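Note that this complex is displayed minus one protein chain, with the remaining chains in position.
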Amino acid sequence: MIKAAVLGATGYAGIELVRILSNHPEVELRVLGSHSFAGKKIDEVYKNFTHILDLDCEELDLDKVSECDIAFTALPHGASKTVIPSLIERGLKVIDLSGDFRYDDVKVYEEWYGEKHSSPELLMESVYGMPELYRDKIKNARLIGNPGCYTTCSILGAVPLLKSGLAKTDNIIVDALSGVTGAGRGLALGYHFCECTENAKAYKVTNHRHTSEIEQEYSNAAGVPVMISFTPHLIPMKRGILATIYVNLNRESSAEELTDLYKKFYENEFFVRVRDTGDLPETKHVAGSNFVDIGVCYDKRLQRAVIVSALDNIVKGAAGQAVQNMNILFGLNEKTGLKNAGFYL
Amino acid sequence: MIKAAVLGATGYAGIELVRILSNHPEVELRVLGSHSFAGKKIDEVYKNFTHILDLDCEELDLDKVSECDIAFTALPHGASKTVIPSLIERGLKVIDLSGDFRYDDVKVYEEWYGEKHSSPELLMESVYGMPELYRDKIKNARLIGNPGCYTTCSILGAVPLLKSGLAKTDNIIVDALSGVTGAGRGLALGYHFCECTENAKAYKVTNHRHTSEIEQEYSNAAGVPVMISFTPHLIPMKRGILATIYVNLNRESSAEELTDLYKKFYENEFFVRVRDTGDLPETKHVAGSNFVDIGVCYDKRLQRAVIVSALDNIVKGAAGQAVQNMNILFGLNEKTGLKNAGFYL
Amino acid sequence: MIKAAVLGATGYAGIELVRILSNHPEVELRVLGSHSFAGKKIDEVYKNFTHILDLDCEELDLDKVSECDIAFTALPHGASKTVIPSLIERGLKVIDLSGDFRYDDVKVYEEWYGEKHSSPELLMESVYGMPELYRDKIKNARLIGNPGCYTTCSILGAVPLLKSGLAKTDNIIVDALSGVTGAGRGLALGYHFCECTENAKAYKVTNHRHTSEIEQEYSNAAGVPVMISFTPHLIPMKRGILATIYVNLNRESSAEELTDLYKKFYENEFFVRVRDTGDLPETKHVAGSNFVDIGVCYDKRLQRAVIVSALDNIVKGAAGQAVQNMNILFGLNEKTGLKNAGFYL
Partner (left out) sequence: MIKAAVLGATGYAGIELVRILSNHPEVELRVLGSHSFAGKKIDEVYKNFTHILDLDCEELDLDKVSECDIAFTALPHGASKTVIPSLIERGLKVIDLSGDFRYDDVKVYEEWYGEKHSSPELLMESVYGMPELYRDKIKNARLIGNPGCYTTCSILGAVPLLKSGLAKTDNIIVDALSGVTGAGRGLALGYHFCECTENAKAYKVTNHRHTSEIEQEYSNAAGVPVMISFTPHLIPMKRGILATIYVNLNRESSAEELTDLYKKFYENEFFVRVRDTGDLPETKHVAGSNFVDIGVCYDKRLQRAVIVSALDNIVKGAAGQAVQNMNILFGLNEKTGLKNAGFYL
């Protein structure tokens, strides 16, 4: 059994990790770190866990965490910086769910996050935890920067096209919708039920941090620097991200050709479901599961591909992908603990 | 492996059965019966099943179903009547999710359902599938009448009090709220998103059929005939039932005494979670799981117990309880395939 | 033109007052009091008011408020206590939306609110602002205690029966559902969108303060002291209260007889709509309007009336009723500014 710690266990990504890991046949949950709820039982904080998980939330105790094989850090931005080097030093595998270890270039991080990076060497060592792109590197990593929610959806939705050479890279636009769990459990007026229900809004237009993470991977895939417009929107649902991606092509194509391209690219990927031509993803199809669904359209009037991709922001966009990474790290079947169909209802 | 058929697989209770059974380690799903979608793959009808379950929906074929060990019938009221006797005859275990096989007395059925019962002998033989009350009988049954959603919530919420002798039985009121999956997948104006969201209503006041089913079990528990007011309400959510139950007591008591009574009554029941005094159930705590949560209050001004119980109407109120019954029928651990924490989010 | 001040203008009841008054043909809004947003324009706080209302939020300035004819106080519980006597002294009419001036008996207030009342003489003078019951007293009042949301719904739903002499008064139960605006705009985990949507819960079972306010008016109507069970529930919608009221009768009756009784009782009341037998209210029918809808059922098995009533908690349950009271106070047609159909959608 893999002994696991979840640090930041009572946020929405953290508790989804706990939910998945508590059902994982090869994992023993040992430590639930939570500053806000230290001393409380996890099932006092999330009452769905009564009769399921009998663990206390606790303040960070590095010695105790060190008895684990792996730590998932779902800590507030910044808090993870001091903890992670200590855990690595003590020999744990670390999967970090913050934005701190996702970048190839420390300058990009510092520009978009507006601060110095505290462990640039670890950043250089860390592996970007997107199995569909970096499975081999993940296998031997000590530290994984688990991708963002918007970014996973946006990257998996466009990489096949960018790698194919069909894409023009100068007018790519990613327009994305997110459920409210993406904003976390913190209190703010904008997430009050009465302010949030029956409301749609765009936010951080032109300057959301995930832009830089998407651009990094788009550039890697295209082999040239790519800059994009990325616009996130908040809509009144809990789970789910839907990204609509516009890419001009450098020659005529068809929905069928593009769909084939995607199907081939992902033919060995269990968690990516490329839909048939004319069939489009919906967040309901992926909610509660680790799947990404992708539908590919082609606008022949404009010689433009329009790709729609959907995932559950706290599963494939956070906790599920983290567990997928853990499975790879420990040589397990990648689907272990993640092979379920989603709720639908 | 238990070979299983789900007849009526594409309704909401049916597809939840499929979802649970597709993750059940001891079950092999063999047949998905669906008149409306016969010939389609299940993952065309519910796209969350792509990469998970590769089965076609099909018209009823008794010979094919007969190769199974068990059939779950989630058919429209009436449709199950002719099918079930044939299945029983061919040696299958049958768990029926309709109201047809839940009654001790055929007259009660005929009065509340307004029609003759087609198989009164089978009704007499059938066992009411509430494991917490009838586990021993379930073990050897051929045919199980799986309880209704409102009824499971109402019965488990009051039986300990009714059996204790503390309850006066003449002014019991059950006021219950249900999510919209309870109404099924059929189209009707009242379930259109725009009519349903931001709306609450009572319906079938004084005459909902579940009244009779609750009264049967309340009477069995109390040892005297009990008549109640039962009022169902539709509220704008998908999953969940919350029942608030008012019972006058024949002597003074306290919330603590009553909570103890409930905790003892259910001390060996994994799927019933009696909350501590002052802690009340919410549908969010049980959604997606097979748990029933119960909170007990006492109004000393009125010498009245007020009990609140919550469950997921399509899990413990339908598909989950059916799988729990199947586990008992086949000698499995009752929790098999059902031991998960609920979604919360 | 009536010059009006709204103190506590940026809470949910306050802003609904502003919305209604900004469309009222006989009112000029002069002062918007808001401690939290003092110095901001109202349309920075509620952006729906841009191009509609060009007023600043301001800290309480008694001299400025004194230039008005009327003040609506929608202040946090307690804050209104010192302000209101000063306003009365300066000759304003005051309509208070808190619980402070709704009681006949200061002892009842002090028992249920757990503190001394600061102005018992004003409490004695104040009039309970339910026009359907106390229109004549309201006309000449200086201070009106505007009724609570649950209470308006519960009282108007039962008073005709209680006054008729048909009701037994010892087993009355009021089970009520509320939208989340009822909880106000303050931040708390329970009102976070992700915690609130897809969730139903009961709260303050056996001890909600509105119990005492309902009991007061039930007792007044029945002519004997009445004690009830009142259970509030929070459900995932913004606006609306639905109350289901159970009353045993002292002789046989029928839905038709009871409906007639209600129709006669309210025949001159524009804002009360008694539905025909078999037709039940829904919150969608009243949302955004000042109407209360009432449906009356009869359970002949139990000789029990079951009444369902619905209103919009921030209109007839707060701001709308306050404006109705203002219209009466100033001799206007009671419907002025309130004669609209509700949103439905």
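First chain written, first letter: the chains are A, B and C, and each begins at residue 1.
Criterion: a contact is a pair of C-beta atoms (placed from the backbone, for glycine too) under 8 Å apart; a residue touches a chain by one contact, two chains touch by 3 or more.
Quick caveat, the model's predicted, so the values are computed rather than measured.
Peer 1: In the complete complex, the chain left out here touches which of the visible ones?
Peer 2: Even though it is not drawn, that chain still touches A, B, C.
Peer 1: Pick from C:E195, C:E282 or C:D299: which residue touches the chain that isn't shown?
Peer 2: The missing chain is touched by C:E282.
Peer 1: Tell me which of C:E16, C:D100 or C:D175 is the one touching the absent chain.
Peer 2: C:E16
Peer 1: Would you indicate which residue among A:C68, A:V127, A:L156 or A:C194 is in contact with the undisplayed chain?
Peer 2: For the chain that is not drawn, the touching residue is A:C194.
Peer 1: To test your reading of the contact rule: which positions on subunit B touch the chain that is missing from view?
Peer 2: 12, 180-181, 185, 187-189, 191-194, 196-198, 236-238
Peer 1: May I ask you to list the residues on subunit A that touch the chain which is not drawn?
Peer 2: 171, 173, 175, 177, 179, 194-195, 197-203, 205-206, 227, 229, 231, 233, 235-240, 242, 244, 246, 248, 280-284, 287, 295, 297-299, 301-302, 304, 306, 308, 310, 345
Peer 1: Pick out the residues on subunit C that sit against the missing chain.
Peer 2: 12, 15-16, 19, 22-23, 46-53, 181, 198, 238-239, 270, 273, 282, 284-289, 291, 293, 314, 339-345
Here, only the chains that are shown with their structure count from here on.
Peer 1: Among line, ring, star, complete and other, which best matches the way these chains touch?
Peer 2: If you draw each chain as a dot and join those that touch, every dot ends up joined to every other.
Peer 1: Copies subunit B and subunit C touch; is their interface built from the same residue numbers (over half shared) or different ones?
Peer 2: Both copies touch with mostly the same residues.
Peer 1: Based only on mean CA positions, could you tell me how far subunit A sits from subunit B in angstrom?
Peer 2: 36
Peer 1: With chain centres defined as C-alpha means, what is the inter-centre distance between subunit A and subunit C in Å?
Peer 2: That gives a centre separation of 46 Å.
Peer 1: Between subunit B and subunit C, what is the gap in Å from one C-alpha centre to the other?
Peer 2: Centre-to-centre distance between subunit B and subunit C: 38 Å.
Peer 1: Which residues belonging to subunit A are in contact with no fewer than two other chains?
Peer 2: Residues 12, 181, 198, 238 of subunit A touch two or more partner chains.
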